[in-house]
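A single protein chain has been omitted; all remaining protein chains appear in their positions.
Coming up: chain A.
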Amino acid sequence: MDLTQITSSVLASGPEIIIILGACVALMLSLVPRPGQGALLAGLSLVMIGLAAAMSLTLAQNPQSAYGGMFVNDGFSTFFKMLLYLGTALTILISDRYLGTEDAAKGEYYVLLLFALSGAMIMVSGTDLLIIYVGLELQALSIYVLVGFLTTNTRSNEAALKYVILGAFSSGLFLFGLSLFYGLTGTTQLDVMGEALDKVDTSSPLLALSTLFLIVGLLFKVGAVPFHMWVPDIYEGAPSPVTGFMSTVGKVAAVAVILRLLVQDLAMLDPIWRSSVEVMAVLSLAVGSFAALVQTNIKRMLAYSSIAHGGFLLLGLLAGGSEGLASVMLYLLIFTVTNLGLFAVIVLINRGAGQGEKIQDFSGLAKSHPGVALMALVFLLSLAGIPPTGGFFAKFYVLVALVDAGFVLLAVLAVLFSAIAAWFYLRVIMLMYMEKNDQPAVFQVSPAIGWALIVTFIGTVLTGVLPAWFLGVSKAAATAGLG
């Protein structure tokens, strides 16, 4: 590798470097506690994310492979990175208020968020299984700490411990699969591996085993049934903004890796995983929709809802092709916006020390805060997939891809479970609008959360009313990925 290659490689990973530098600066600053530090660090993080986003967009003008083919800057990864920036920025906007309420304002929080973001970015851009693994671990380690960030709260601690154990287990599975692939092909670089695998008989049991390990490791991160057991406990115990972060940024990165592996470079493995992923997708829809019906904690309910949404994402993956890929990407975009919007409302209602996380706490919101209730209404309808919100188009596009690819039965199952899932979103709407509450949630909307709400609200409505542009962007990115 000569000097020009090195400089161009470093330049190609510029956004990651900006974020990591930002994290280091924030770490230094957080060593000297002073009043107003939270706002300063949040502002710094947002600026860094903005810079990285600008750089990513510039780099996307001429896609290139870097570090000897281990890292890539294509339209596909840029799309996912923009989602990661968006998700992290929204998380930061809703965090300050939450940390204040929970009395846990510490500088490391933003440092960890930025590190997690950089890990997710590396996952998205990695074209080598080892690089992807490094990104995965960087992200996971940061999130382990974030989950247990409420040090005096036992549920938060418990969730962190569970997550460490299960997360390490799933990373181990991924690593094991990786090593088997290395044994089969003699490389960890995806494009070379793809070429090598073309010569391997796909019916070989060893290949099936290694594929299984790799996929299970990743599906663990997505929370697909039957690897979903950790999701409710950890979503419930983690600080609300972190839950929002995991359910969006964490999911986006894992799905990006899945798409890159299964649809692009290692597409020849399709016959090995297809039938089992079909079963997992339907099970995710079923378990997510039914289990959410009986929850009383809003975060736990959203955990199951996110499992069901994971099922929809897998259906898009099954549909395959550029349509299927684009549908998954659009789904992630809309889900990120909508879900974080709802988490902003959850943060507003939160009263600290585990109070205000019951679904019941939404009662009477329409009376005390009609504007916030209206936004929550739109977010919930979007999650339920009712038009004219973005959630409808997300689901619709997946269904289009499914029917186009001939999976009508899966499409029918998907809509039936959607109808069941609508029930628990409606229940929250019912509480907000139709229940009386003697002690309704009373809060002041801080500017940061206000901005988060406005952005997510406009995003949710815009993707529903004028989806053409978003659809075009997802499709272009998907085609670039398949390239």
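Observations
In this section, a contact is a pair of C-beta atoms (placed from the backbone, for glycine too) under 8 Å apart; a residue touches a chain by one contact, two chains touch by 3 or more; residues count from 1.
The definition used in the following text is that contacts and distances are computed from a predicted model.
The unshown chain of the complex is recorded in UniProt as "NADH-quinone oxidoreductase subunit M", chosen from "ABC transport system ATP-binding protein", "NADH-quinone oxidoreductase subunit M", "Galactose oxidase" or "6-bladed beta-propeller protein".
Touching the missing chain, out of A:252, A:411 or A:428, is residue A:411. When you scan A:192, A:422 or A:482 for touch with the missing chain, the hit is A:422.
Checked against the hidden chain, the listed residues A:176, A:433 or A:451 yield one contact partner: A:433. The residue touching the chain not shown here, chosen from A:29, A:400 or A:480, is A:400.
Contact between chain A and the absent chain runs through residues 366, 370, 381, 386-388, 392, 396-397, 399-400, 403-404, 408, 411-412, 415-416, 418-419, 422-423, 426, 429-430, 433-434, 467-468, 471-472, 475.
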